[in-house]
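Each chain you see keeps its place in the complex, though not every chain is here.
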Amino acid sequence: MSLVLTEEQELLKETAAEFLREHAPVTHLREFRDREDAVGFSRKLWKEMAALGWAGIPFEETFGGAELGMAELGVVLEECGRNLAPYPFLSTVVMGGGVVAAGGTDAQKQAILPGVCEGETILALAFQETGRFSPYAISTKAEAGSDGFKLSGEKVFVLDGHVADHLIVAARTSGTAGERDGLTLFLVDPSGEGCEVIRTNTIDSRNTARVRLSGVAVETSAVLGEIGAGADLLDLAFDRATVAVSAELVGISTEVFERTVTYLKTREQFGVLIGTFQALKHRAAEMFCEVELSQAVVLDALRALDEDRPGASRLASAAKARCSDAASLVTCEGLQMHGGIGMTDEEEIGLFLKRAKVAELTLGDAAYHRDRFAQLTGF
Amino acid sequence: MTTTESSLEAFRQELSEWLKTSCPASILKGADAKPSKADHEAWLAAVAERGYTTPNWPKEYGGGGLSKEETKVLQQEVARAASYMPIVSFFGTAMLGPVLLEFGNEEQKLEHLPKIARGEINWCQGYSEPGSGSDLASLQTRAVREGDQFLINGSKIWTTGANHADWIFCLVRTDTDVPKHDGISFILFDLHQPGVTISPIQLISGQSDFCQVFFEDVKAEARNLVGPLNGGWTIAKRLLQHERQMLSAAPASGDDATSRPKKGASTKPKAPKSALAETARGYLGDQNERLAEPALRDRIAQYELDSLCFGLTLKRSGQQAKAGQGPGAATSMFKLYASELNKRRSEILMSVRGTDGLGWSGDTYTPIDLMETRGWLRSKGNSIEGGTSEVQLNVIAKRVLGLPD
């Protein structure tokens, strides 16, 4: 079990750090926010990232992918966290692309994955129906007809749903909300009749959508994976996305922690550097521990997914719980230690705090994952 | 001033008569229509004429000259008859006013207090500076005497409402050759003059309740120096006390059922409510007649419990002060605890609302959700403004516990 980066991964990390620092630093996000950009990120830049191979990291070479794993995606996502780069890795590469790669037919893969790898195609997985993450609490109905299905229901918090070329909708072909069985995934054209995609504006200046499905007709060929066994694909997507968002949280924590330590070394009050105050030193040292623990567990969880280890789901929950709490601590402490200036929109700490909160609540918060961790540990 | 029962009753009668004739119909309790702007101004004028905007200030300075008991009667009678009491700028009545009454000279009181009472002048407070946050006394804004005036250069930050203010009361450095606390003066001046630039500061919550204010050769009349030259720090500390006290109110707690014995209540009283738990119930629902998520329930219980205990601590401290049983707990503790409680409450609300609480704007989120989310972001400033939590802890350690420097 290796918890250090390979040479190739180190190289990827350096490339990602350099590229994002140059092309998508925090000011980049702010720009898109301030001009109320309809997309929320640069499609051009996304294609450049794709050209660097990032959008295709986990996919087969046949489809233009790099055939690498979560470990490599994690490296890139950590750097995204450090820069608050608002790019559709979670929605398109990890969740949408992951589901197509794992459950799609050859035709479906061929139709979708090359576009994903090129940075042309954006995917969005539409599953959540209330404000609280609960994997199988899905009521959206898929009624079977002679030549396909009709989907009806409403989805919230669909990441990057506002610009998705394909929606992947989780709906019930049988059973009731809360049951694991009876879920089926469908590829849905967001511009199709009866499908309404409403962009929503979140505090992290990224975009999610609310999706209303009013009897949206899809053909049988739109089914992704087996009918009624959609939860298998969802579970996979959730575990991977959980760790991916944890990696982003590690990037956020590490960045804010480093900035805060730097601030402690430069800001003067009472005629001395505030970093000389022991109470702040101790709190900084405690943050350091939390950040270290986050980094370690994410590295292992990423590898556990790549190795398909039996305990991977449990590690995924451990990672999400640890990283959410660490990021919450570090962003709040970071803001507090920056004092009044930390409260201003001009200072970037607040933007990290906002993104950390969104990431914390994406796919289940720390309490949710602690509970799941306990369950997977047998208590 | 003491007031007998009978004179109080007479006062109440007289007030009642006055209200009948002076309070515009649209402002009387139970009125249907919304009061017009003119009615509002008439009501303010009527109240201010009698000095009732600042009821316990002396009459000669535009106040009502009322005793404590009379003030209470005034509040009761107005509450009984009118839909609201007009209020004037808080910075004038609650901050600058008491300082002028304590430290100002007669001329200053006569000039400024009546205008505050009548709501003619909006005041703001020039304290913090970009380089002087927790270390307020290190402030650098210079005031140099030139004839009958001071020439002021520098910048203030975190100035609440400066963009709507007319005048500022301001801490300035009038001597640079002495220890930092000994070279500060407290001065008043008009913001409507050349050289004053006011820039609202946008906060992470999107609000701009603060400004940064820049002074470039701005003029203050020497007669508006309050207290002695270089004696401003004493006034500054007094004002900080006022501020801390105001920031120490206990945040909304579940109920006060425990504080009111109800005669003849059934033996199984209706359970008191927690607003937070009720909100959570709306999002999470119940399980076995309990709030569904146990870890969150525990956090809410801890919050409500601490909030209850904190409220009791505030009450106890007030009673101790009254009973002359020492100072009770320090106001620093109240400021500290109130801030941290409110932050905790906001964090719990974020957990409760899940992704519904992540909206920034737009009508896909409910107005309440949006407001609470902005409130959560704004709450992060609670432990910074009015003295950081760290400063409060320092003060408790030093002043209350007597720990060595």
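Think of it as A and B in the order they're written, each chain with its own count starting at 1.
Note that contacts are C-beta pairs under 8 Å (C-beta built on N, C-alpha and C of every residue); 3 or more make two chains touch, one makes a residue touch a chain.
Owing to the predicted nature of the structure, the values given are computational and were not obtained by experimental measurement.
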Copies of each displayed chain within the entire complex, written as a formula: A x2, B x2
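Rule of thumb we're sticking to: only the chains that are shown with their structure count from here on.
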Separation of mean Cα positions, chain B and chain A [Å, integer]: 42
Touching residues (chain side chain B, partner chain A) in the complex: 128, 131-135, 138, 157-158, 201-204, 206, 283-284, 293, 295-296, 350-351, 353-362, 364-365, 373, 377, 380-381, 383-385, 388-390, 393
Partner chain B, residues of chain A touching it in the complex: 128, 130-133, 156-157, 198-205, 210, 268-271, 277, 279-280, 332, 335-336, 339-340, 342-346, 350-351, 353-354, 357-358, 361-362, 365, 367, 370-371
